[in-house]
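Missing here is one protein chain; the remaining ones are kept as they sit in the complex.
Each chain carries a letter (A and B) given by its place in the written order, and its residues are counted from 1.
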Amino acid sequence: MQVTEYKPKIVAFCCNWCSYAGADLAGNNRLNYPDNIKIIRVPCSCRVNPMFILRAFQRGADGVILCGCHPGDCHYTSGNYYTRRRMALLFSMLSYLGIEKERTRVEWVSAAEGAKFAATMNEFSAQVAALGENKRLEDLRCKP
Amino acid sequence: MRKCSLTALDALFAKMAESAALYLPVDGDDGRAHYAQWQEGLHLSDALNTVRSAKDFFFPQTENLMAFKVNGKTIEIIDTRTEADDFIVFGVRACDVRSFDILDTVFLAEPADSYYANRRAHGVIISLACTRPAETCFCSTFGIDASTPAGDVVCWKTDDALYMEAKTEKGSALMAALADLTEECDTDAVKAQQATTKERMAKLPLADLTADKFGGGKTMEFFSDPAWATLSEACLGCGTCTFVCPTCQCYDIKDFDTGHGVTRLRCWDSCMYSDFTKMAHGNPRLTQVERFRQRFMHKLVYYPENNGGVFGCVGCGRCLTRCPISMNIVKVMKNLGGDAK
Partner (left out) sequence: MQTVTRDMLVSRAKALLADGTVDRVLGWKAGEFTYDVTPGVFTDADAMEKEFVYGDFCGANFSKYLLTEARKTEKKVLVFLKPCDTYSFNQLLTEHRFDREKVYAIGIPCDGMLDIHKIRTLSAEGVTGIDTDGESVTVHTLYDGDKTVARADALAERCVNCKSKKHVAYDELLGEDGEIIDSARFDEVAAIEKMTPDERFAFWQDALSRCIRCNACRDVCPACTCEKCVFDNPNSGVENKSPANSFEEQMFHIIRAFHVAGRCTDCGECSRVCPQHIPLHLLNRKFIKDIDEFYGEYQAGEKVGSRAPLVDFMTGDLEPSEAVKRGETNA
């Protein structure tokens, strides 16, 4: 009997200037990270508004990770500082509503940190897989 | 007429719940009454009425009309209708029972709304006469007798017993099933209660409210009344009045993209909303004054005009207690037509 391993669906919002290039570097260096990570490129981590995160969950994501430049290194000077405050409040609110805090994460990954990108994704994927399917922030209509 | 001792009420509910889902008003944690499906341990609320009306059972806030599934170049159309199971709604007050007549006129007129008709066919309404109408009640304005509601079965609750009388075939069938738990009785207690309630009704603060000046054919008389502007000036444009109203029946149809198909939903709409009846050029009612006017003109003039003089309001008083700014149909009726109180 074949047992299919549960693979969580993960959406990763990656800043064009750092983390997206970091993902590229991970690929060039032949570093493995799970194929269930779906990357969405954004011009800056600050482009991601709370609705993006919620919509990702609605559409079936089991975990959402947001990657941007290290604080101080933003291509647009200060975008990621705003992101940091926004996500701190949003994640705290999600936890307040009883949604598992392990499903969301913000990580700063630079263009030179291919290894960190791969390691982060492996770790996050395992963390979400341990939680199982997202049930608390799901839209049943969007289930297949 | 038959009666059942209040001590045997739980057994009566249990018997009803055997054959169909039974819903009745129960007290919520917030101290207000809401409909809930009966189960062992739930008790009938003593509150006069529920926050949301009983229309939800026949015309739910959201329902799934159909679904489409995209498969390559074909689209599969899925009928999401399921034959509803029988259900019983217990404790519906006279005003809410009348609201079903108003909804019927809209939804059962040809072409009948099969979703609504299906629920009506499967639902049994057990009404409950009022004994302590509130200061916000004005059902008598629309000719409703709170002491003698309509319904499939009518009930009167006294201090010691529940008196029941079947009014329709559905009601008789239900009463026959309850024969073991009820006993034949005279109508003295009920008559006494009716008399008391009528006395109380006559003394209510809104007992003198009349809708005589409204009705079909009065559109031109009220449409341009300057009072609309002042009455609506504080209106927030929220949908509270329309959503707690037992007779508001407007809905919108929305397609929801599920990513792998489409779910078509019908959901309540509110004429107070800026996107109500939105067309290519936008909303024909540009400001809140027109939207506000639409709601009350519909209840007091347009609906009677199209339906033989029957008003689209039942005087349940929900909008009086729920409106965030305390604007409501009573104030509108009193202030229109230049004879402000």
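By our rule, a residue touches a chain if its C-beta (ideal position, glycine included) is under 8 Å from a C-beta of that chain, and two chains touch if they have at least 3 such contacts.
What you see is a predicted model, and the numbers here were worked out from it, not measured in a lab.
Every shown chain touched by the omitted chain in the complete complex is listed here: A, B. Only one residue from B:Val26, B:Leu320 or B:Leu336 touches the chain missing from this view: B:Leu320.
The hidden chain makes contact, of the residues B:Ala21, B:Val51 or B:Val310, with B:Val51. Contact residues of subunit B toward the unshown chain are 30-32, 47-48, 51-52, 61-62, 64, 132-135, 200, 203-206, 230, 233-234, 236-240, 242-244, 252, 254, 256, 263, 265, 267-270, 273-275, 278, 320-322, 324-328, 330-331. Across the interface with the omitted chain, subunit A contributes residues 50-51, 54-55, 57-58, 71-72, 78, 81-82, 84-101, 104-106, 136-141.
We adopt the following convention: only the chains that are shown with their structure count from here on.
Per-chain Cα centroids separate subunit A from subunit B by 47 Å.
By the touch criterion stated above, subunit B contacts subunit A in their complex at residues 256, 258-260, 263. In the complex of the two chains, the subunit A residues touching subunit B come out as 59-60, 141-142, 144.
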